[in-house]
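Note that one protein chain is taken out, while the other chains of the complex remain in position.
Letters A, B and C mark the chains as written, and numbering starts fresh at 1 in each.
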Amino acid sequence: MIGKFWLKVVLTCSLLLILSSPALADTIRIAVASPFTGALAAYGDNVKAGVTLKVDKINAQGGIDGKQIRVEWMDEQCEPREAATVSSRIAQNRNIVGVVGHLCSSAHLAALPSYLRHGVPVVAPTTTAVSISEQTKDRNGKTWAFRVVYRDDYQGEFLAQYVSEILGLKNIAVFYENNDYGIGLKDAFVNKAQELGLNIVGQEAYVGGASDFTPQLTRLRGRNPDGLFISGYYPEGALIAGQAQNLGMNVTKFGADGFDNVDYITLAGSAAENTYLTVPFLADVAEGDAIEFLENFRERFGREADWMSVNAYDAAGILLQAIAEAGPDRAKIRESIASINSPENAYQGIAGSTYFNDVGDTLKPAFVKMVKDGQFVAAPVQMD
Amino acid sequence: MNILEIDSLTMRFGGLLALADVSFNTVKGEILGLIGPNGAGKSTMFNCISGVLKPTGGDMFFETSGRKMRINGYKPEKMTYFGVARTFQNVRLFTALTVLDNVRIGRHCRTKANFFGAVFRTRSQKEEEQKIVDDSMNWLKFVGLEKYVFYTAGGLSYGFQRKLEIARSLATEPSLLLLDEPAAGMNPKETRDLVDLIHRISDLGITVILIEHDMKLVMSICKRLVVLDHGVKIAQGGPREIRQNPKVVEAYLGRGAADA
Amino acid sequence: MNISLKTALKYLLLGAVLLYPLFAFSSEYVLHVMVLIMVYMVLAMGLNIVPGFCGLLDLGYVGFYGIGAYTAGLLTIHFGLSFWVIIPLAALNGAIWGVLLGAPTLRLTGDYFAIVTFGFSELVVLFLTNEIWLTRGPLGLPGIDPVIIDLTWLSTLIHPEWIWYWEFIGLRPYFYLGLIMVALVYVIMSRMEDSRLGRAWFAIREDSIAASSCGVNLLTYKVIGFAISAAIGAVGGAFLARWTMFLSPDMFKFWESFLILCMVVLGGLGNFKGSLAGAAVLIALGEILRIVLPQLGLPTETRFLAYGLIMVLMMRFKPMGFFPAIATQSQKNPILIKLKKELGSSS
Partner (left out) sequence: MFEQQLINGLTLGMIYALIAVGYTMVYGVIQLINFAHGEIFMLSAFLAVTFITVFGLPIYVVIFMTMGCCALIGVMLDIFAYRPLRQSPRLAALITAIGMSIFLQNLAMIIWGSRPRPFVQEALPAFLRTPALSFGEATVSWLQLTIFGTASLLMIILFLIINKTRVGTAMRALSQNRTGAALMGINVNRVISFTFALGSSMGAVAGIMVAIYYNTLYPTMGYVAGVKAFAAAVLGGIGSVPGAMIGGIILGIAEALGAGYISSLYRDGIAYAVMIAVIIFRPSGILGKSTVEKV
């Protein structure tokens, strides 16, 4: 029996070896690590769509140095442990020269050690957690991980300022998702809001994946706020908006980039009206390549692109530009990306120009959108 | 002198009165027969004595290590520890385990190795294991199953399963053994072996209470009988008295039979 | 002759696996999967005690795994305790929770127990998620130190110049540490199985009423079994914490309990050696499906579908798993080998 068991182990291992062995070398391979299954698969799809458009575009133009780009889609379900497995697989496969990913900050944090140890350049399209900034350098002080999105503290502060100065609200109820994103965003918002003299009338938390928010909303309603800050993602946000409406809580709602998905309006229906949100990308102020991108996206996927797709498109663009400059070599690609460090040599993507600081973070302006007549439109007043 | 005293024992299941004010004694060393038609409350009586059921009224006293104590409400494992062992009407063996393992489990309450002994294989644990095997083998030889030590219990014939169950209960070193229909389903040869086995058990000084429908068997080995019917004790005495007791005849054969 | 060839082959394979990390061609990914398999081997062996040995469905095993992992993580971060001190502490903490949960609930029938354990593991996840002051909640617990072997105190005694301080970097040391852990748990399991304790468990599983009339205290032995199982789960968790160096409550969702239960069922309820195979097969299957399914044009969800189906079909056609033998360890006990010889010579 023991013999049988070990036989199985060895067979399995050899099978895995075969499967992970190098393929033909006339392609350049990059990996995209995101959740493609599980609760957050919907977001992963957005990233996939953005990267697909970029890669197909480059391939249609003849690839890089005549080599086609092949993308390995790595599903990590937004779970840290899975992400650690996936990152070690990517790091191990020397044919993969760079990564676009991960989607979730927690998965990204779990995956980073492997990338740093083995020297794999990573460009993250959507991870906004503040703590990532401390984990991007390897032992020799080289930055391997970059992100093309602003940090939570920035958009939280931005929102507080916008709410106070542009919307002119006074009494804010805060409803946040109890996770890294929701808490990080909320803390930055609350600090800045108090600094600005806003009155935070109540803070309530919810758990991701819940469907009934009435108990907390009932409590918040009792404090008579004139604005409701929902610090979380759109699936819960849409339900919260709807249930707030059912409870007769007709206040201005606002959220951050987690709300930027047309499904927010589909799910919340009329309750979505009068919701403001910050986004790293605004279709209405798009120009040039961005307009072309949006049209291509609509044509290809039959839905409107959201900022995740846009950022994924740009992240892939930065990685591929570095590959084109430095060739398929991980260390050289890293150097090429790290050299994009000032406004002068910034990467011109569809979400504006991107350049990185020492820890791979980027400074990008935030835009404000709102829901009006069942549509996302640019808010009448933007803030710089 | 009495090893077990049952004093107006009552067992009620909701509206059903399974045992009503039953009293009898068991003398140390005897083979007592507990008989009665189906549904008379015999197995319920065994379940009360062995701790599987907690009686709703009355008292049970049992003599253990020279002391008489009230045993109402003790758990089965405690009763086994006190010295009451039993078999079941429909054999209950650990069918997936070997014959030897079944008997070794019977030694459980007389041994004491714990987790640490098991993991570190201490000297005392090893000695105890050796002793468990030796004792178990002795009991298997006693019932005549020494050829089937490594068979799976579920694979044995019905008669052998009965014997194994007896061996397992003997392994707990009882002073009182409750046998619930041990001869059911046995052929005449096996029944003869069983009679011999019960005598040999009695010779070891173990008191036996026997539930049995085979009247010939009961009458031949029991000096004293207690008869239950519908939860009530209707008679008590030697085989001859019982056979002639009109109440007993009526209970077994129905009203009118005694008059005829 | 035939047997010796088989044995030789067995040791050859074992040797190949043992030496695998040292070969130049060894892949970090395969190593990672192998270490993961080892973690699940430990978990599956530990879980097997409850449904396999005692016949009770435990749907909350992952709760103890999580308790062990967070115990290890927090003790490392806040007190900098050594891995070797943490392992027994984590096991103890797991066992304590096992007793606390088991003692009041194990007197109930198996179905109630199943649902209580399920509720417990969900409560553990809720606790880990919501008690941010302690666990940092969904942010996860990063920055756990790797395993360190620190023998500097010894080297100062022998030769002060020597630095005996070894930090586990990469997967190779964890591979061997994992092997040692699996081996230790294996030995503990085999010794428990072939003992008064193991026999009592099997008796409970086979027929609890007969077991109690053999003098087995049902509650005590169920609680002992549950606590030991919990302790083994916690050890697996502690290893995980020091290996991945990152913990988050998501890692301990119900799905994990189901996966481990799948391994136990596949390998055979009550056969802890089968659990080793179950763990290896299911983890490897997951990795293979991750690659194969998209190439067949199937969504990756299909693999979860497959696990559910495997369970249903196993129960229908092979309820005892692929390796149904139970309580076989005693056959290797010298006492029984001797007995067998005696019986063989006498007949």
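Note that a residue touches a chain if its C-beta (ideal position, glycine included) is under 8 Å from a C-beta of that chain, and two chains touch if they have at least 3 such contacts.
Keep in mind that what you see is a predicted model, and the values were worked out from it rather than measured.
Within the full complex, the residue among C:115, C:288 or C:325 touching the omitted chain is C:115. Check A:62, A:168 or A:222 against the missing chain and you find that the one touching it is A:222.
Checked against the hidden chain, the listed residues A:207, A:363 or A:381 yield one contact partner: A:207. One chain of the complex is left out; on subunit A, the residues touching it are 37-39, 41-42, 178, 204-207, 209-212, 214-216, 218-219, 221-222, 235, 238-239, 242-243, 246-248, 263, 266-269.
Along subunit C, the points of touch with the absent chain fall at residues 51, 55-57, 59, 104-105, 108, 110-112, 114-116, 118-120, 122-123, 126, 129-130, 209, 254, 258, 261, 265, 269, 299, 301-302, 304-305, 307-312, 314-316, 319.
Here is the rule we use: only the chains that are shown with their structure count from here on.
The touch graph of the protein chains shown is a line.
For this pair, subunit B with subunit C, the centres built from the Cα atoms lie 42 Å apart. Computed from the mean C-alpha positions, the centre of subunit A lies at a distance of 36 Å from the centre of subunit C.
Centres computed as Cα averages put subunit A at a distance of 72 Å from subunit B.
Across the assembly, subunit B contributes no residue in contact with two or more other chains. Those residues of subunit C that touch subunit A in the shared complex are 6, 9-10, 13-14, 16-17, 20, 27-30, 32-34, 36-37, 129-130, 132, 137-140, 142, 170-171, 244-248, 250-251, 273, 276-277, 280-281, 284, 287-288, 290-291, 294, 299-301, 304, 323, 325.
The touching residues of subunit A, counted against subunit C in their complex, run 1-10, 12-13, 15-17, 19-20, 36-37, 73, 75, 78-81, 84-85, 88-89, 91-93, 106, 109-110, 113, 117-118, 129, 131, 135, 178-180, 183, 207-208. Only residues 188, 191-192, 194-200, 202-203, 206-207, 209-218, 224, 228, 326-327, 330, 333, 335-336, 339-340, 343, 347 of subunit C touch subunit B when the two sit together in their complex.
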